[in-house]
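Take a look at the following structure, please.
A single protein chain has been omitted; all remaining protein chains appear in their positions.
Should a chain be cited, it is by its letter among A and B, assigned in written order, with residues numbered from 1 in that chain.
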Amino acid sequence: MSDSCSLLHVLHEDEDDRHFEMGDYQGPTARWCSGCGDHSVLAAAQRLLTDEQLKPETTVFVSGIGCSSRFPHYMKTYGFHGIHGRALPVATGVKLTRPELDVFVVMGDGDCVSIGAAHWIHALRYNVDMVALLLDNNIYGLTKKQTSPTTPQGYKSNTQPRGSYLPAMNPLEATLGVTNASFVAQTAEWVPAHLFATLKAAHQHRGFSFVRILQRCPHFTPDMYSEAVKKPALVQVLTHPEGIRVEGLEQLYPNQVRHDPADIHAARELAEDASVIRLGLFFRDESRPRYEETRALGKHTAREKIDLLNEEFERYAV
Amino acid sequence: MPSDTSSGNGVGGVVAPALEALAARLDAFHSAVATAEEELRSFVAHRRGASEYRAEQALVELGPFAVGKIAPDRFASILLDLEELTGEAEQVLDRAEYILSAFATERDMHVVTVEPGGDLRDAVREAFTQMGQVFGAARAVELARAGLFDPDQHNRFLSALPFRKWNRAERQLAPPLVVELDPDDLLPTGLGEFLDGQVKIVLVVRGMTTPAPLARLITPGTYVVQTADPADLTGLAVSPHPGIALLFDQERSEQARFLHDPEAGASPWERLTIRHLPDRPEVGRGRRPPRWLEELEHLEMLARRPSTDTLPGTASALAGEAGTAPAQTAPVDQLAAWLLSQTNVGGG
Partner (left out) sequence: MKLPTVGVETPTDREVSVRRVTDISVEIVSDSGEGAQKCGQIFGSVSAKMGNGVWTVEIIPAEVEPPPRNPAGASGIRIRLGDREVTNWGDETDVAVAFNEQALLGRHRLNALAPNATILLESMWATHPDPSVRKQWEEAMEELSDREYRIIEVPMEEQCLTVVDNPRRGKNMFVLGLLSWIFDRDLERARDQIGHAFRGKKAEITERNVQLLELGYAWGAEHLDFRYEIGTLEASAPMVVMNGNEAVALGAVAAGLELAAMYPITPATSVSHMLGEVFERYGGVVHQAEDEIAAAGVAIGASYAGRCAFTITSGPGLALKTEFLGLAVMAEIPLVVVDVQRGGPSTGLPTKVEQSDLLAAMFGQPGDAPHVVLAPATIEECFHVMTTARRIAEALRTVVVVLSDANLATGVAPFPRPALSPEWQAAPPDQRPIPEGVKPYDWDPRTGVSRRFIPGQAGGEHTLTGLAHDERSKVAYDSAINERSSTMRSRKLLAFQHTLIAPEVNGDAGGGDLLVVGWGSTRGAIEEAVARARAQGMSVSSLHLTFLSPLPPGLKEIFGRFRKVMTVEINYSDKKGDPFVTDHNRRRGQLSWLLRATTLVDVDCWTRVLGEPLRPGRILQAIRENMPGGTR
């Protein structure tokens, strides 16, 4: 709640003793392919909102363009389905001027890592309090199977039929290299408990929470994560009391490594090593400055502004 | 005679800095009221009366640049048709606007003086009740413009609204209060009921008081400070917790100076910083110790870090973790129980 809001709305807000069920956040049936990993992310987000009892009217999902960016349409909150690659600036504008809103950003890998790369880097640095989800299916889905920056080298697509020419970009490594990044996690949509716990931690973090979600696209890249889904040994879970804790996960995923999310150097090493898929909280630092805090809109009434402006005119008076 | 020497620098001299220190809260309150008023005014302006007026409004809103370029009547005609106000709603809104505009600029109601011999708690309650008009007016506006205002039920909103009727959001916006009073009238324990939301109260006292009158108001979620330096009030103003301060007119060795900040830690001894503790008086044999000695003892007790090996399991109880009632044996457990009993007002 922000004091800058008028008294009137504050009152209105408080009068309600609503309780929200999952259904209160569910929009129309999602039109993704069956088996698409985006479905699980949607379910996890809806569960998170229920868990946190976020008000639908003060929650905003901002996205770009892509299969994954259809996300807001399937929520019953406010949504902004903008243009390709530019979800982050829009979300920044929303949160900067209305800090009382809960802001989530949903991007695909083309959206975030390719066309929106500049905004991604800078959003990490602004560290505005919001949750940014990168739904990484390693391919362009909506436009039908073109190579994305995260497509593994050698992987064939419609634009690079002889296989992707370059090594895939590693979004975690890039993210952890940005000054003022404050929350970096990776999860996989096929491990719902971990996905949910990660979203929850990301939402609770005060600052820009970047979550890369490994996402299956059965339509175009059915083989991409099939091994990892079948063989939990290929997945290593980062554990720490300060990290993302999921009870009982060690039974499914016995391959675990302890990692203190305060340790940026260890985080970078873990992120760099691509020999295994790592899920967990790589890094968190709540002490990093948040742009919207230092840049909060002041609270001046029209009349106060006029008084100040009149003072300013004195400097220009003839 | 310390209180005499300070007369040139008496209560009056401390009220102003106290208000100053609370400026952020005052601003938050005033600007919320002013914004509400502005919004109300534009709401009414947009809906009131004839199309002529709407054209005038369009002319003003478009500014001088549009003069001779845009026809205001035609511009008004493409704006959305808004629901017209009923006469009744208009009356309610007028009255509410009157109240809001009065409060948007007033500065005097935030200072209350307790007449010698008066009741501190009554004075605070009355002040809040009066200022509650703002919240009542805002509620009336919300109802009226939603077409839900029922005079029988809601007229009460257009007069005073006692603190106990304020909702959570209103308590968050609560106007700060500075209370001047005589040392003899300083019975602050009755103020606990007001320490909620973002209520900030500064008691300004001239002369000698008991050493730690506010000690009893310390709860895990309340910001409490006793000081002679107005600069110490800044923390009170910005704390997200309700808070109360006792501002002395000067430093005296008989008056304790301390700060309890809920954000500073989980246990009382982490949250409490004692800057000065008076010496305990010699109590002659067979004589009853003065009542205020308890205040000091209470303060000392809160500040003491228990050695955990002698009192197993107390650390978590002291941390104010609500839920389980600790066994009522050790004194420190009694303290914990007392603290827990107070947490409902703190909302920490």
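To be clear about the criterion, contacts are C-beta pairs under 8 Å (C-beta built on N, C-alpha and C of every residue); 3 or more make two chains touch, one makes a residue touch a chain.
Since the structure is predicted, the reported quantities are computational estimates derived from the model, not experimental observations.
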{"item": "Shown chains that the omitted chain touches within the full complex", "value": "A, B"}
{"item": "Positions on chain B where the hidden chain makes contact", "value": "35, 38-39, 42-43, 57, 60-66, 68-71, 74-75, 77-81, 142, 145-146"}
{"item": "Chain not shown, touching residues in chain A", "value": "5-6, 8-9, 12, 27, 55-58, 60-62, 65, 72-73, 75-83, 86, 88-98, 100-101, 118-119, 121-122, 295-300, 302-306, 308-310, 312-313, 315-318"}
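Here is the rule we go by: only the chains that are shown with their structure count from here on.
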{"item": "Separation of chain A from chain B, taking each centre as the mean of its C-alpha atoms, in whole Å", "value": "38"}
{"item": "Touch list for chain A against partner chain B, complex", "value": "1, 3-8, 10-15, 299-304"}
{"item": "Contacting residues of chain B [partner chain A, same complex]", "value": "27-28, 31-36, 38-40, 100, 104, 134-135, 138-139, 141-142, 167-170, 172-173"}
